[in-house]
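With one protein chain removed, the remaining protein chains of the complex are shown where they sit.
A, B and C are the chain letters, set down in written order, and residue numbers restart from 1 in every chain.
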Amino acid sequence: MKRHVRPYGDTTGDGMVQTSFTLPVPAGPQADGAAQQLANKMGIDPAMVVHSHPIGDDFTFFVVYGSVRHLVDLDEVRVVQREYPLLSPTEVNTALKKLLRRKLVVVGACIGTDAHTVGIDAILNIKGFAGEKGLEYYRELTVVNLGAQVSVPELVRRARDGKADAVLVSQVVTQRDAHLLNTREMAAAFREAMGERRPLLIAGGPRFDPLMAAELGVDRVFGRGTTPGEVASYLVHAMHTRAVHTSAVQTRKDNA
Amino acid sequence: MKRHVRPYGDTTGDGMVQTSFTLPVPAGPQADGAAQQLANKMGIDPAMVVHSHPIGDDFTFFVVYGSVRHLVDLDEVRVVQREYPLLSPTEVNTALKKLLRRKLVVVGACIGTDAHTVGIDAILNIKGFAGEKGLEYYRELTVVNLGAQVSVPELVRRARDGKADAVLVSQVVTQRDAHLLNTREMAAAFREAMGERRPLLIAGGPRFDPLMAAELGVDRVFGRGTTPGEVASYLVHAMHTRAVHTSAVQTRKDNA
Amino acid sequence: MALLDLDPTVVATARELAARAAEPVVALAKAHTTVAVERATLRLAGITGADSTHRAGDVPWVNRVVDTVRDHCGLEHGVVLPVFHALKQHDLATLTDLAEATAAGQIRYTLPEGRDRERARKAATTAVTKGLRTVDRNRAQRDRLVARLGDPPQRPWIYLIVATGDIDEDVVQARNAARAGADVIAVIRSTGQSLLDYVPEGATHHGFAGTYATQENFRIMRAALDEVSKEVGRYVRLTNYASGLCMPEIAVLAGLQRLDMMLNDSMYGILFRDINPIRTFVDQRFSRQVHARAGIVINTGEDNYLTTADAVDAAHTVTVSQLLNEHFAHEAGLPDHLLGLGHAFEINPKVPESFRLELAHALLARELFPDAPLKWMPPTKHMTGDVFNGYLLDGFFNLAGVLTGQSILLVGMMTEAVVTPFLSDRDLALANVRYVLNAAGGLAEDFRPAPDGLIVKRAHQVLGEAVDLLGRIVEDGLLDAIADGTFGLMKRPADGGRGADGVVEKADGYANPASELLEAR
Partner (left out) sequence: MALLDLDPTVVATARELAARAAEPVVALAKAHTTVAVERATLRLAGITGADSTHRAGDVPWVNRVVDTVRDHCGLEHGVVLPVFHALKQHDLATLTDLAEATAAGQIRYTLPEGRDRERARKAATTAVTKGLRTVDRNRAQRDRLVARLGDPPQRPWIYLIVATGDIDEDVVQARNAARAGADVIAVIRSTGQSLLDYVPEGATHHGFAGTYATQENFRIMRAALDEVSKEVGRYVRLTNYASGLCMPEIAVLAGLQRLDMMLNDSMYGILFRDINPIRTFVDQRFSRQVHARAGIVINTGEDNYLTTADAVDAAHTVTVSQLLNEHFAHEAGLPDHLLGLGHAFEINPKVPESFRLELAHALLARELFPDAPLKWMPPTKHMTGDVFNGYLLDGFFNLAGVLTGQSILLVGMMTEAVVTPFLSDRDLALANVRYVLNAAGGLAEDFRPAPDGLIVKRAHQVLGEAVDLLGRIVEDGLLDAIADGTFGLMKRPADGGRGADGVVEKADGYANPASELLEAR
């Protein structure tokens, strides 16, 4: 595969894209010109304003086609690569048993005022998602699903009481960045309440960007289309990393 | 109205746009990352890749939503402003009669291999467009409609023989810039054959950018949705300008 | 014209079973009151405003009063007796004065006896009657405006949501939507409001994915729509949510501000907001009585079940819920023409013949409830980021609505899986509806499900399954059925859920002029 690619309309390298948007200007040639200007600024050149339609007196909706000049540099693409193997439920169970010699406790919730439980249920409930069984199905996992609209203090309390190894929170509503605010608040609360000993924090939801984990103060972020198996495999990986880290710390302390 | 505006999703200034494109990369997280990168380069940030779908093994189609950072500067919008008044057919007839004391001859054609006559017919035929009658309806215009797939040499010959004041060409097919190539070729041929005394050259078609007239070597370009009345009014305006110009030249010559 | 050839005795059985399943719950609802019902009563009696000096933010006066009354002497006799007794005792002019005094710790509420009791009761009845008169006036005003401006010229009516979180932006969007053809505007609520045990005050600008339901927001939007109604020459209706912990209060506010439709379901709060079942059924009964008085169309929420359960597997639960909602509504005094029973186009579009199955379900609802203004909800669950396909799916949803004679069409948005609707989404969605209504408006005339075909069979099957399920519910009890996850796969035990502590068993001497006046009709 080539390193640099461009969008493909019907010919390699033609750079063709489609875009649509609304501008707060009354319809007319001036508005079309404004749309053209915006498209140009987006790097679309030549840009064809192929449709414009008034929305009330003050807005105009546009559809624009054209060739975008930018190149995509595939070497520069940043994605969260799965740095761990995908394990089957049996493999997950075996690995956890060996690692912990007890069940791993997972607490899940949909926090803030968000009431969309279908996503977190897809990960946790036996029924699962995309043909994969959810975490409840795993013998070596104890799953506590707190449901929807759980406040952050309540979550921290339940996680602490339940000796959670991992906390999984879901956020589906994103208007006004609700998902980011809530996740940050949650991470801060755990830091505050438990410091170093806080459980593994995992956030998920369809509009999350997995690259944001560090920024949000959580260990991992899962986006749209996540499957339970991915999450379970990650848990094994993360617990393993923690164990290595903890035993290293332990060793250092012992030596001190 | 404000000078600077941004796209409007559901809140003033939110900058929200939609875009879709295909990249020549196999579907997967890497592809989604590539789409995200392209969107970022277009100025969309944050960009949400809300849909990706494989097209065969080598391509992926994306839909992206997000907030574009660019501002539209309405003062900088360049459009071809109608610098002449819209006249009714009667006004056009009166003005032309006064100006020329003979009928104005218009030759129209769809040139090159383009066979889309509906557009030029909409301008020329009595039937017209959008409720306006076409140029044939104007008493002071003599319209010769040469139809489709007229070669440039043929057009020049017919224009010269018919003593055309204005030549109207239509170009609808734009693949591989056919419309631009044909229009340039036409303008060059008239320049070559008739020099200064060439008729007024007008190009039209749905994908033309009216700003391009000079670049294409024609006097005026009309885009999508043009009505016959606009063209007729322009003819009056242009003939008037020419008359003034010619008489000025004439005067200068007389004085020399 | 009946296309499904449903067996009238099966239909009658279904209704009878629904009535029997509902019976114990109605009895429960009659035997209890809730903090919200009491607050609603006081709102009818004229209390307004909020304590803006309180450190927890604005607390509506009505909450302060009801909470204090409960503290002092309990709510089992209703809030009005102690309140109007105190008003008299302290010689205060208005309930707001009383609330201020309450906040200042100057009032000690007691249950009046004898003549005091009668006096308090009478004063309360007078106050509540005044409130109801406002409701009645609004209803009459609506009738007048409809007579003057007219109803939408077509069925289904076109129902559009706005959801910016800011009432001012909502107004912009609602106006444009009305101009572009919307017949009903629903202002979506902020997430979380349903779990607030009070109704916020004033105009609000910072909701999440919706705008707070407040009396002032109601007023602003109704005024804006009155204006645009004149402009477009038809009466544009306004919808909000009588749902969540403040269901009865919001119903009252809707009546006071001339809202025209309200989302109001007998089980939604239980299932989707984990609100205590008893609380919900009590609140629901009162709120429906208010809606009946106000001439407000309720919209039930069966569509929601299909977002958590499968639309084919759970189709009969929709029917069962519609029958229950119908019974609860009738019992509360709502006539058929105010029953906007809900259902939805939520079958996975990958299922073979999915469109025909949708037609079967939609037609079943139509023929079971011929006189109800059914509300037909668009695809949401199977919408994806592919906005092109989403736009197509919405088109077929619109077509199903037209073919099966739905009454109210909630317009689907191509960005369903992406964002709360953009201005342009709404405009495009209306263009979609317009195309379908204009191009295929009369196609129902040519739609004749084959007598033994897939559609007819499927409808009969769903009705059969609904009757079976109702039979089981009658045996086990509705509360147990809800606890077992019968609806939307959500399991909600009768003693769980939020707001349970706001439920109060009525004492023998319970008095509530609002209930009495509403019940009397």
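The working rule: a contact is a pair of C-beta atoms (placed from the backbone, for glycine too) under 8 Å apart; a residue touches a chain by one contact, two chains touch by 3 or more.
Since this is a predicted model, take the numbers as computed values, not measurements.
Of the chains displayed, those contacted by the omitted chain across the entire assembly are A, B, C. When the whole complex is considered, the residue among C:W376, C:Y391 or C:F487 that touches the unshown chain is C:Y391. Set against the missing chain, the residues C:Q193, C:N299 or C:N432 yield one that touches it, C:N432. Of the candidate positions A:Y8, A:F21 or A:F190, contact with the unshown chain belongs to A:Y8. Seen from chain C, the chain kept out of the figure touches residues 349-356, 359, 386-389, 391-393, 395-396, 399, 414, 428, 431-432, 435, 438-443, 445-450, 453-455. The chain not shown here touches chain A at positions 8-12, 16, 18, 20, 48-51, 53, 63, 65.
Chain B residues in contact with the hidden partner, per the touch definition given at the top, are 20-22, 53, 55-56, 59, 61, 112-115, 117-118, 147-149, 173-176, 178, 206, 224.
Simple rule for what comes next: only the chains that are shown with their structure count from here on.
Across the assembly, the mean Cα position most removed from that of chain C is the one of B. Centres computed as Cα averages put chain A at a distance of 34 Å from chain C.
Chain B has its Cα centroid 46 Å from the Cα centroid of chain A. Centres computed as Cα averages put chain B at a distance of 53 Å from chain C.
Counting only residues that touch two or more partner chains, chain A has 20-22, 59, 224. For chain C, residues that reach two or more other chains under the stated contact definition are 163, 385, 417, 419-420, 422-423.
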